[in-house]
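What follows is a single structure, and I will ask about it in a moment.
Here the complex is missing a single protein chain, while all its other protein chains stay put.
Up next is subunit A:
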Amino acid sequence: MSSTTAVSAPPRVKVPRWVAPVGAVVLFAAAYLAFRGTGTLPHDKEAPQFLAVTELREWIDDHRNDNPLFLYFLNYIRLFVGGLYDLFQTTLYALGWPGLTGVMGALAWLAGGWRIALLAVSGVSAFGFLGLWQSSVDTLALVAAAVLLSLAIGIPIGVWAGLSARARRAITPVLDVMQIMPTFAYLAPLALFFHIGAPAGAIATMIYSIPPAIRITALAISEVSPTAVEASASLGATRRQTLFKVYLPLARSTMALAVNQTIMMALSMVVIANLISAPGLGGDIIRGLSRAQVGIMLPAGVAIVVMAVVLDRMMMSVAQRGSAVGWRSGGSGATRAGEGGGAGATERASRSAAMNRPHAKLSRIDLVAAGVLAAVGLALIPVLPRVWPESWTINVVAEVNDAVRWAETTWYPVTTFIKDLVTASLLNPLETLLTSAPWWLVTLAVLAVAWRVSGVRPALIALGCLLAIALLGTWEHAMQTMTTVAVAVLVTLVIGLLLGVAAARSPRYSAVQRPLLDAAQTMPAFVYLLPALALFETTRFTAIFASIIYAVPPVVRLVEDGIKAVPATVVEAASSAGSTRGQLLWKVQLPMARQAILLAANQGIVMTLAMVVVGGLVGAGALGYDVVLGFSQRTDFGLGFVAGIATVLLGVMLDRITQGADRRSSPRKRKSP
């Protein structure tokens, strides 16, 4: 409990524990009333730092083809990645839909038998039925290029980090920051250096999806049994031999997880990459957004989810095929916050891997079946039309739009009431509070809270981030974004606690809820914008609603696990001492699950921030909108760029404030139920 000792370091006699915090709150309230309206840092669109970045971009644009850095380095990277993307795209186009369906089916069969193969075949066909064949293939090619690059770079770094503790110490903080960076923050710098289009999109996706590749590989390598390494070394194996014959084979199944996570991350980024003109399904999503037509977005959203599910199940089967033991001992860092959609995957695999006995080796039947499937697919390429026949597509645009319109008009009173209530009672007052308070007061408050919750070092880091935000000239918008995040996190935690407690108390309810949570965590972030947009049009509340449904699943899961982890003996003792169920919950289970709940808050905050920023697309305003604007208007590029940096700083700050829980003891270390 380093934090509490830090705050109440000089132990005074007989002062009740609540005095210090309450006193602090009163003090801050008084200071706010006294200094309100002074020391605010209003937003200035023409701030010199924004203009400087805009000018830098203009300069780079003008010198992209004659500056040596671009000429001999960056443009080559761009060309190489572009070539890789073209390679995948050409191959996939050449396969056509029969070929691709067959090959994917075959791969899936090899990965996990006929069930997975069936899933893959129907999943790939779904792209066609949805009328999105070409966009889906573009997306698939982009994901393939990005994931390949991620793995090519991530696995060696991961192996290095797994073998050397020093390397791991150096890399971990970088990965931490990368994982709390919202997707949007990656785009502007990449547009600056790699221009726009598919290569820039692939590079953005690669950078976003690389952390799990490094992290899980490092974990896998470091968990290879030392005896095996010892044995091979004593038999005279060289380091290279030990690496390739001992480490990598033994770490294989965990590394399949690394691949899986990387793919999931890539899928959530690839859509956002459309903002810098990357091709694929993102285009359809943006088209729907800019027409305010859910009917256009829905099929694209479904296609992305289908793609995620198919790839997820395939990689999961591969992971399960290997040994289920070995890597379970301590997955502390691997699934830390911010991995977004795939956060639960590792855990999920451990559970299912523990339940299913490892598959036997591939049987000959499997091989034959897979071969036949692939051969049939390839043989059909010249026979069937190259383009997916239009008569086979299901066009639901009009129907979905009608349904949405119906929902809008029918539920209009209810949704408007909720929206206005939250906006008027929570959002606006809090926003006024944060933007009208002097900057030094907010900074002090953040420092105090971070110190209390997480200790000195995180508090200082949080302080540094906040000051940097002020210096960057994004104070007011950062405060607005923070307001949105705060409201969203508040609601998320309330819902998460309710559902988590319910699940912890009723195994039957938990059994119903788990698969839903699993599914929810496989979905890329922006998919949640759809229902939000359908119900609430474009306002700040829309982004809040979307981030709530995005962040609730991991929070529920953490709370449930935290409560379940309270030792049965303690519960027993409390019950036998005559506690009611309510007392048991409030006095025993929740306090003892405090760490897990704090971790849930941390996860919730990081995920909410990511979503609120994406919510810039649907009316969330502030930093997220600045980023969108930066890509829409050349003159505002600097603003968008700086807003991206500010988002990262805000993310780091919020993470540090709540990080105390995570650092002390990770509930993931516990044995899964």
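The working rule: contacts are C-beta pairs under 8 Å (C-beta built on N, C-alpha and C of every residue); 3 or more make two chains touch, one makes a residue touch a chain; residues count from 1.
Here, contacts and distances are computed from a predicted model.
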item	value
Among "Sarcosine oxidase subunit delta", "Glycine/betaine ABC transporter substrate-binding protein", "Pyruvate dehydrogenase E1 component subunit beta" or "MoaD/ThiS family protein", UniProt-listed name of the chain not shown	"Glycine/betaine ABC transporter substrate-binding protein"
Among A:S232, A:T423, A:T443 or A:S575, residue touching the chain not depicted	A:T423
Hidden-chain contact residue, picked from the options A:Q49, A:T91, A:S232 or A:S579	A:T91
Per the touch definition above, residue among A:V26, A:A52, A:V174 or A:A398 touching the missing chain	A:A398
Residue touching the undisplayed chain, where the options are A:S164, A:S232, A:S277 or A:Q583	A:S277
Touching the absent chain when the full complex is considered, from A:V309, A:A468 or A:L629	A:L629
Residues of subunit A in contact with the chain not shown	45-46, 61-62, 65, 70-71, 75-76, 78-79, 82-83, 85-87, 89-91, 93-94, 195-199, 274, 276-277, 279, 283-284, 286-287, 289-293, 397-398, 420, 423-424, 428, 537-540, 617-619, 621, 625, 628-629, 631-635
